[in-house]
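With one protein chain withheld, the remaining protein chains of the complex are depicted in position.
Let's look at chain A:
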Amino acid sequence: MHHLIDRRLNGKNKSAVNRERFLKRFKSQIRDAVARSVKDRSITDIERGEKVSIPVRDVNEPTLGHAQGGVWERVFPGNKEYLRGDQIDRPEQGGGGGGSGGSGQGGGGEDDFVFELSREEFLNFFFDELELPNLVKRQLQQTITFKSIRAGFTSDGTPTNIHVVRSLRSALGRRIALSAEPMRELNEAQEDLDKLLETRSEHDPLIKAVMAQIHALKTRVANIPFIDPFDLKYSNRIKIPLPTTQAVMFCVMDVSGSMDENKKDIAKRFFILLYLFLTRIYDKIEVVFIRHHTQAYEVNEDEFFHARDTGGTVVSSALKLTRQIIEARYPSSDWNIYVAQASDGDNWDSDSPQCREILQNNLLPLLQYYAYVEITEGEPQNLWYEYEMVAQTHKEFAMRRIRDASEIWPVFRDLFRKHPEKAVA
C-alpha cells in the first residue's frame, strides 16, 4: 500500500511566519545593517533587495558543549605518512582537528550571519521610523476618496457577490424547516400503514387511502426546492470615506557651476532617497522639482535627475519660484507643504540676505517643514550664516551639512526621524 501525492500546489510559504519572527527579533540589528549597507552603494539600486549581515553571536542559539582542552583522542581518515608514536606539532588555532565535538562555540569565529531581504522588507527597514514632520490633516471636509470594505451580508445584490456558503446554509435551514411538518406526518402515516397491514389485506380501501396520503406527502417533500431565490445571500460591501491629507514636497536643487560632479551626485542621491521615501510612505503626495542656477525652472522628475545645464548661482530665484507655485497651485490652507533644498552654499553675496528675507517673510509661514542641506567640504559660506539666523527663530527650519557621500543617509535620517513627542493630532 502506498500513496503518491502531489503537494506542489500546497502553499509554499510555510516558513513565512518564522521568517517574520526572525526579522522582528533582530529588528534593531537588521536596521543597523541596512543603514551600513546603503552607505557603500549607489542609492539608485536601493529598490532592489539586499543582502544584510548581522553578527553571528547575536543569532546564536547556545547549547552546552565542550571546548578544546583536556584529553581528546580522535580518529581521522586518510593517513598518508604517520606511524604509531609520531609526534605532530599542534596546528594553529586548532583548525586541523577541531571540527567535531562541539568546539565551535569556543572563540575566534566572529562570522556574520548573512541573509537576503526582499526589496519590500529592505525598504521597510530602510525608512523605518521616518516621517514627514508636522503633517496636519488640513481640509478634512474635502475628502473625496472612499474605501470599500466588507460589511456583513445582505439578501440582495449582484450575482458576482453571491456568498455560496451562506446561501447554501440558509437553503439547508429552509429545507429542514419546510420538510419538518410533512416528514412528521409521513412518519405517522408510515406507522399507521404498518399497523394496518398487520390486520388487513393490501387491497383494503383504508390502506389505499393511507398509501395515497403517503404518496402525497412524499411528493410534497420532494417538491421542496433545493435552492430558492429567497435563500441567496450576498456579500455586502460599503464605502467609507477616507480622510486624506494633501501634501506636496518641493525639491530644490542647485545645479550651478560651482556644484561639481561629486556634489551634484550627492545632491541627486539625497533627492532620490527623499523621493523614494515620499512615494513609499505616503500614497498621495505631489512632488515639485525645481532646478536653479541663476534662474529657476520647474522640471519633471526625469529632467531633474538627468538634465545637465549650468551657470552662476542665484538661490533666491528658486525660492521665488517656489513661492509662485505655492500661490498658484497649492493654497496652504489645503496643503501640507514641504521644501527640501540642496546647495553647496555658494551664492551671490548680495543674494543671500534676500534669501533669508524671502524665507522668513514669504515662505516659512506657508510651510510645514523646510530642510536645507549644504554639500561642501570647506568652510560654510554666506548662505549658511544667513540660514543659521533663520534656524534660530523658526522651529520648522532645519539645516545640515553633508561632507561626503557616506553622510547622506545619516543626515537624511536625522532630518526625517520620527518625533513621537511632537505627534500632531
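In this text, a contact is a pair of C-beta atoms (placed from the backbone, for glycine too) under 8 Å apart; a residue touches a chain by one contact, two chains touch by 3 or more; residues count from 1.
Rule of thumb we're sticking to: contacts and distances are computed from a predicted model.
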item	value
Chain excluded from display, named as in UniProt, from "ABC transporter permease", "RNA polymerase sigma factor", "Stage V sporulation protein R" or "Cytochrome bc1 complex cytochrome c subunit"	"Stage V sporulation protein R"
Selected from A:Asn10, A:Ser201 or A:Gln392 as touching the chain missing from the view	A:Asn10
Residue in contact with the excluded chain [from A:Ile88, A:Val164, A:Ala222 or A:Ala328]	A:Ile88
Touch with the omitted chain, as defined above, among A:Asn18, A:Thr158, A:Ser201 or A:Ser333	A:Asn18
Where the missing chain touches chain A, by residue	1-8, 10, 12-15, 17-25, 51, 59-80, 82-90, 96-97, 99-103, 105-107, 113-116
